[in-house]
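Note that one protein chain is taken out, while the other chains of the complex remain in position.
Showing subunit A:
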Amino acid sequence: MSFNNLDQLYRQVIMDHYKNPRNKGAIEDGSVTVDMNNPTCGDRIHLTMKVEDGIVTDAKFDGEGCSISMASASMMTQAIKGKDMDHAMKLSHVFSEMMLGNDYPDDVDLDDIEALQGVAKFPARIKCATLSWKAMEKGLQDEQ
C-alpha cells in the first residue's frame, strides 16, 4: 500500500522513532522540566533535561501524540544530548526554518531530523512536529 505524497511525510526513519522512541521517560533529578501541550489537538509532552556547565548532558521525554509529534520529540532529544545550549538553540532555529519551508544553514548536522522535512508540505501537521522543540527552547531559555 502506498500513497505517494504521504510517503514524504511518513518516512521510514520517522516511523522507526515513533515505534521505538529514544530517550522515552523522565530524568528523576533533571534540572529542567517543561510541560507543554498543543491545545488544538491534545498532544502533550513532558520534557526533562539535565544541564551541566552549559551542556545538555541528558534529555528525556514522555507524552501523548501522533507519530509526527512523538518521532520529532525522540529525534530532538537524541540531537541535543551532549551538545551545549547554544548548539541546541541553533538546532531549534534550523528546525523551525525547515518547518517553514525556508532555506536553512547547512553547517549543522541534522542527521535523522532531516526526515521531517516533508512535514513542511502538510501545514496542519507542523505544530505536531514543533511541540517538543518549543518545549526544549522554553526550558533552555529559563535555564540561561
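In this section, a residue touches a chain if its C-beta (ideal position, glycine included) is under 8 Å from a C-beta of that chain, and two chains touch if they have at least 3 such contacts; residues count from 1.
Keep this in mind: contacts and distances are computed from a predicted model.
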| item | value |
| --- | --- |
| Chain not displayed: protein name in its UniProt record ("Cysteine desulfurase", "Sugar ABC transporter permease", "Methyl-accepting chemotaxis sensory transducer with Pas/Pac sensor" or "Potassium-transporting ATPase ATP-binding subunit") | "Cysteine desulfurase" |
| Missing-partner contacts on subunit A, residue numbers | 1-3, 5-6, 9-10, 12, 15, 19, 40-44, 64-69, 122, 124-125, 128 |
